[in-house]
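Only one protein chain is missing; all other protein chains are in place.
Up next is chain A:
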Amino acid sequence: MVVQAKKRELKEAQKRKKQLEERCKLEDSIGNAVLTWNNEILPNWETMCCSRKVRELWWQGIPPSVRGKVWSLAIGNELNITHELYDICLARAKEKWRSLSTGGAEVECEDAGFSAADREASLELIKLDISRTFPSLCIFQQGGPYHDTLHSILGAYTCYRPDVGYVQGMSFIAAVLILNLDTADAFIAFSNLLNKPCQMAFFRVDHGLMLTYFAAFEVFFEENLPKLFAHFKKNNLTPDIYLIDWIFTLYSKSLPLDLACRVWDVFCRDGEEFLFRTALGILKLFEDILTKMDFIHIAQFLTKLPEDLPSEEFFTSIAAIQMQSRNKKWAQILAALQKDNREMEKGSPSLKR
């Protein structure tokens, strides 16, 4: 018995040692990655960002301490927004909030008519939505440390882009950026991110263009997962059912936050096509279960993904998705579909006649 106990003890000790080693190894690799990012990649961003080595390191996930910097660089600042511009937009937003709360808005907005009422509603909505953004983190709620920051960024954006305004889903994107960047930099990244074609199409709810994105997605869906694609078709399960939430919030609402950040990492590297590749990765990961479900169970499953997604399997599954269809890449397929649409629109009056 003693021998057995000793044996067990030895085994346990070995297990502990192995766990410790693994943890050290992981910490080492994160530590090394931080060093590589800080000392080698970031100072030479322009020349290094597209190298194979960096791209591979990037895929592994960006260490949280440099994540914000990398995101900022990768998203860029095509709009040339300065910290001063952010301050100006924020001041204007605060002005509006004040006039709203004192009731002076009506006079000011008289000639603006309907759009003013719309804007008022959108400022009101921001207030309501902030407390519903990552509620379980308890940092964006009233009294939480980032409540005012989130409020400021969303308010400033409605003044910067009154033509877009506030749209639900934005609060999640701003929140993820706030968790990784200082306020003004988060605003810059936020505005530039939303200015990308795919995000603009969705947040302006350009239905025609959204349908084009869904159609392009379906091309790669059929190519990568033909059996599941047929099953979805048979059950009338259209991509809008699950893609709308995923694309609007860039997965930050539907995936665990650490996984969502890793998706954002590669999204910053590869652009919009990675959002659709991720969607296919999710479908591939759950292909076996989904094939056995009917319409409503698939819809229920995909609009509320399991909370315990295995991160390694998840990324392996995404990696297995080919974003190439008959030698054509995402951008080519999308452009071709857009062209078809335009031609159809142009041709339709004569067709009707």
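The working rule: a contact is a pair of C-beta atoms (placed from the backbone, for glycine too) under 8 Å apart; a residue touches a chain by one contact, two chains touch by 3 or more; residues count from 1.
In this section, contacts and distances are computed from a predicted model.
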item	value
Name under which UniProt lists the unshown chain, selected from "DNA-directed RNA polymerases I and III subunit RPAC2", "Late endosomal/lysosomal adaptor and MAPK and MTOR activator 4", "Ras-related protein Rab-19" or "NEDD8-activating enzyme E1 catalytic subunit"	"Ras-related protein Rab-19"
Candidates A:Asn180, A:Thr212 or A:Thr249 - the one touching the absent chain	A:Thr249
Of A:His83, A:Arg132, A:Lys329 or A:Arg342, the residue in touch with the unshown chain	A:Arg132
Hidden-chain contact residue, picked from the options A:Ala13, A:Leu35, A:Leu79 or A:Ala121	A:Ala121
Residue of A:Leu26, A:Ile296 or A:Ala320 touching the missing chain in the full complex	A:Ile296
Touch criterion as defined above, residue of A:Arg98, A:Lys233, A:Lys304 or A:Arg342 at the omitted chain	A:Lys304
Hidden partner chain, residues of chain A it touches	118, 121, 125, 128-129, 132-136, 165, 167-169, 171, 205, 207, 240-241, 244-245, 248-249, 253, 294-297, 299-300, 303-304
